[in-house]
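My questions all concern the structure below.
The other protein chains are all here in position, but one chain of the complex has been omitted.
On to subunit A.
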């Protein structure tokens, strides 16, 4: 029903002229960033028992709010399922979509949206009950697989099984949570999604230790924040909010030491990031200390990673591909100068 509303909203917006240009002005006027997130994937975006949203994707929204409004708490979170997300973004219901969304060619080129970076390099895997004693995805012939509808996951699974000549029955649900529950209650032999989300959803199952992932990773899933096409200023702001977090980690600036660095550091790279030197907020219509606010209030990328999905969280995921480039990973941000 919500989906229909949003689709109707797209129609309305598409019909009633432009007036969508200045996202930055709209956000400043409103005093809050409207950020589309999942309806609950542990580690990425999930409300805690007090109703505060937590997660890696959530931290990106907060970083944008810190950069634009100087206050990381000024975010209005809009939970969306996979089917609703792009329509919600294009129709202007949200300003940023930060919702474990895979960057693909179709999405980037045909939906009127832009991907502003990759905040998590992921891949698709399969969860099964350990009692089945399976060793490989190739043994899933004839299996029933629970999956979320309207995802790249659904397509990758179809491609992979077709290529391998494996028959299967997909059972498709609106949200990943429903798909995981149906798998948990025995409707399906397997549940497929991005491995990071699988790790998060597994923590919610009746007996997480009875469930394991098969070794194959069948796809590349670069996940990242998305903005509407046609507003370059806003696109730059989101892109550089993410870059600032990566650069801060690379320079060793954390939320704990950023004030000390600001007062003492003589490193020109640090001074530029903190906004004492260099391009500052020019070209993005931001305050000069925008990146400082991000690091101060949200932290650098490594901090966000560790507390949400890394060792400091129930998910306990390794940095792996998401380590910085100089530590063997893929996370690499252009320099701030």
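Note that a residue touches a chain if its C-beta (ideal position, glycine included) is under 8 Å from a C-beta of that chain, and two chains touch if they have at least 3 such contacts; residues count from 1.
Please note the rule applied: contacts and distances are computed from a predicted model.
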item: Which of "General L-amino acid transport system permease protein", "Lactate utilization protein C", "nitrile hydratase" or "NADH-ubiquinone oxidoreductase chain 4L" matches, in UniProt, the chain that is not displayed; value: "General L-amino acid transport system permease protein"
item: Sole contact to the chain not displayed, among A:172, A:217 or A:323; value: A:172
item: Option from A:47, A:150 or A:212 whose C-beta touches the chain left out; value: A:150
item: Selected from A:59, A:95, A:122 or A:189 as touching the chain missing from the view; value: A:189
item: Contacting the left-out chain in the complete assembly, out of A:23, A:87 or A:265; value: A:87
item: Contact footprint on subunit A, counting only the chain that is left out; value: 3-4, 7-8, 10-11, 13-18, 82-83, 86-87, 90, 106-107, 109-112, 140-144, 149-151, 154-155, 157-159, 161-162, 168-174, 178, 182, 185-187, 189, 228-230
